[in-house]
Structure formats: C-alpha cells, structure tokens
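The complex appears here without one of its protein chains, the remainder shown in place.
Residue numbering begins at 1 within each chain, and the chains themselves are lettered A and B in the order written.
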Amino acid sequence: MTTAFAAVSLSLAASALHADDYPSKAIDYIIPYNPGGESDVTARFQEKFWSDVTGQDVVISYKPGAGGATAWSQLGGFDADGYTIMNVNFPHAILQPSIKDVGYQTGDVTPVYVFHYTPDAIVVRADSPYQTLQDLINFATENPGALTFGGSGTNSANHLAAVRFGQMADVKVTYVPFGGSAPAMAAVLGGQIGAGMTYTTQGVKAGDQVRVLAIATEERLDIFPDVPTFKELGFDYVAGAYRGVTVPAGTPDDVRNALSVVIAQINDIPEFQAQMQENGYVLVDVPNSEMGAWIAERQADYASGIETLKGN
Amino acid sequence: MTRIVNQWRQALVAVLSIGLGAFAISQTNSMSELGRVFPTTASLIAISAGLGVLVQIILRPSADTVANEKIDHFRAGLFAATMLVWALSPDRFGFVPTSSMAVFAVAVITRREPMSKTSILVHAAAGVVLVLGFSLLLSEVLNVRLP
C-alpha cells in the first residue's frame, strides 16, 4: 500500500517535472534496423526538423538484428523518461511475437505516434513480360509456385503481403526472403526473381529501371499517376509497413502526449510532407490517444495472414 | 612463432569438436527444413574434421616428447578474470570507475619488475586520463551512451 502510494506520488512528481518542459535535453532515437532503409531515412527526415520544433536535438543510433526484434526486446530496459525513443514497425511488431518467441510481446511495444506507412507495391523489371497485375496473376495461375516474389525478411510486412496476395488472387507464389529491401530490389533488377513484393519507396528509388504494377493505397499517388491501386483492380487491399515512435512501457502519460504532439507537429510541416511524399511515403496520423484502438484494428486485419504464416 | 603441440591436446580438441557438432545437430529438430541445412552442414564439418584429426593421431603417432612452452598460467588466469569482471561490471558500477580500476589492474598484472612509487602514480594517472578521454570522445563526439 505504502509502496504503491510512493510509486504513484513518485511518478506524479516525475511527470510534473517532465511534462512542461519536455524535451529539455537531447533525445536518443534508436532505429532497430541497419542504416539506409525506410526506418532510417524517415527518422533522418524528422531529425532535420526536430530541433526547429522542440529546440532540442535528436540523436539517431542503430540496433539492428532479428528483423527489429533485437531492439524491441531491449525496449523495456531503457529509462521510461521519454528520452530514449525507438522506431517501431507494424506489422513486424505484431507478426514476430505471434509466430516465434522473440523476447517481447506486442503489448511491450507502446507507440505514441504512427506517422507514416510505406504502401505495399509489386514491382517488376522494366523489360519484364508482365505489363499489368493481371499478367502476373495469369502466369501464377498457370504455373503454381513458379512465380517468385522477393522481399525483405521473414515474417515481415513483405512476407505477409506476399501471403495475403496469394490468398486474394487465389494463386500459389514462392516468397524469397532477402536481408533487406535493397538486396531484394537488386535481385529484381538483376532478374533473379520474378517480381518484388516491396514498398512504393523502392519503386521510387529504382526509377524507370522498374515498372510498378499495383500499389496498396486508398487512392493513386501523385508520384505514380499511372500506377493503379489494388482497389481499382478489384482487391480490397490497403496495406504496407506502418512506422511509429515508441517509448518504454512505463513512460508517464503526459510525456507520451508531449512526444505525440512533437511528432504530429513535424508531420504538419509542408516541407517534411513534400519530402516524404516525393520518396513514396504516405503520411498517416495516429496519435497517442488513438493508439490502443489502432493496434487492435491492425491485429484483426493481420489475423488470417498470421495463421497462414504459422502454418509455413 | 613456434607453437609445438601436444597430441593429447589435439585429441581433446578433436573430441570436443565432435561433441559440439553432435550437440548442434541434436538441436536442429525444432528448426524448419531449410533452416536446418546450414547448421547440420557446419556440424558435419566440425565432426568430420575432428574424426580426421583422431584418425591421423592413431595412424601416425609422432614421438610424443613435446617440450611444452612454459606458460605463465597465473598471469593468464588473472588477466582473463580481470577482463571478465570488466565486461560484467560497468552496468552496475559505471563505465569510468570500473575501467580506471581495470586499466590499473592490467598494468599491475603485466609488470615484471617492482614498480617505483612514481611509476605507479604515472601509470594510474595515465590510465585515468585514457579512460576519461575516451569516455568523453564516446559520449560527446560519437553520441554513445555510457553506463
């Protein structure tokens, strides 16, 4: 009873100390992947505006390993004061713990804001025989299992996308995991695999070396005016990798809200928006207050795909 | 560098290698079909190399009068222990204090002649400067958070 009371008053004191002037010093921003990928690039975009918004710096570091699980399983070990924040990816943080014991549970990861997603995109080499998504589906229907989809990692967004595409189009495809989006794209460009199950961002990077067959957004993107969405093609499919910022589970609510506001403010800067959109990212705004419902919705959305992945 | 090796020791390593390989293979049951291929191959390499070493020793036992190089086991053990303690302590006692102590300890383990008081002071001071310098380099320039 006394301990509980002490703990409560302590956390109240701590939050009183934090909330008004948060952040009052530099924040450590941990990327659970190798540099150069989408998580790194978007954090770097934010970094550029971070000190304008908060008056403090953000210091980016990398803790790669196990598709992000290394960093997320260490999240609880950091001080819950809002000065160590971490990038978090969905569906990864939902898929990994439901399929293997990876040292953390989805509930251990408590994002304060989800700020963008990279829509799933199917890309093929510019000289590929597949002109449209239908060409690809036809080939896969006639040759079950012969179509290879390259993507980043196992039990990742790309892996799930390949599985769900197979379910939607009722075809059998072979998913080939690579160590990241870049090597997967190299295999697409090199013609070693049939198509890339990747993100819009990779399509932007590869430019006219590739053709994007379909993207998993609600509406067409300005950067790909000629690329249809899955919805237009008759598949009710909007998905991708959602990226947010998480803090350790015990972080006080007012600090979480303060951080949530900071990231929302960066998301509102037109220059930031333009930079994100030019590179194929789609901004979303899921603030701290809506996070619980949003994650539950994601979990429901991924459920059938997870069952298939488990069966593999 | 001459390193003359006792065949008994080689036999021991061969047996350990076979054991390691066997253990690694026994763990592959829980792995997926493709995930099992590589550990199994690696284990088979360790096992067959170990068996090869044993066969060679049995077929061609060389005159086993190897003059073993004299090893200062005391210093080696002390050093290894220092390094282990060093690796385990920073989380509890902080990086700078543990490292300063450990740097000094390694100097003491390494020394052969008795040290004069000045020399002890110089070593201790140099150690602290080194540790502080690097701690600053890490925390201030390279943005690495020290425990």
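In this text, a residue touches a chain if its C-beta (ideal position, glycine included) is under 8 Å from a C-beta of that chain, and two chains touch if they have at least 3 such contacts.
Heads up, the rule we're going with is that contacts and distances are computed from a predicted model.
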### Query
From the names "Putative tricarboxylic transport membrane protein", "Cbb3-type cytochrome oxidase assembly protein CcoS", "Sigma-70 family RNA polymerase sigma factor" or "Molybdopterin oxidoreductase", which one matches the UniProt record for the unseen chain?
"Putative tricarboxylic transport membrane protein"
### Query
Thinking of the whole complex, not just what is shown, which of A:Pro23, A:Gly67, A:Gly82 or A:Gly305 touches the missing chain?
A:Gly67
### Residue touching the undisplayed chain, where the options are A:Ile99, A:Met168 or A:Ala264
A:Ile99
### Task
Write the list of chain B residues that the hidden chain touches.
1-5, 9-10, 12-14, 17, 20-21, 24, 27, 31-32, 34-39, 41-43, 45-50, 52-53, 56-57, 60, 62, 71-72, 75-76, 79-80, 83-84, 86-88, 90-91, 95, 99, 102-107, 109-112, 115, 123, 126-127, 130-131, 134, 138, 141-147
### Message
Contact with the hidden chain only, please: which chain A residues?
### Response
34-37, 40-41, 44-45, 47-48, 57, 60-67, 69-70, 73-74, 99-104, 145-148, 153-155, 174-179, 182-183, 185-187, 189-193, 204-209, 275, 279
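The definition used in the following text is that only the chains that are shown with their structure count from here on.
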### Summary
Note: in the complex, chain B contacts chain A through residues 32, 143-145
### Of all residues in chain A, those that touch chain B in their complex
28, 59, 61, 312
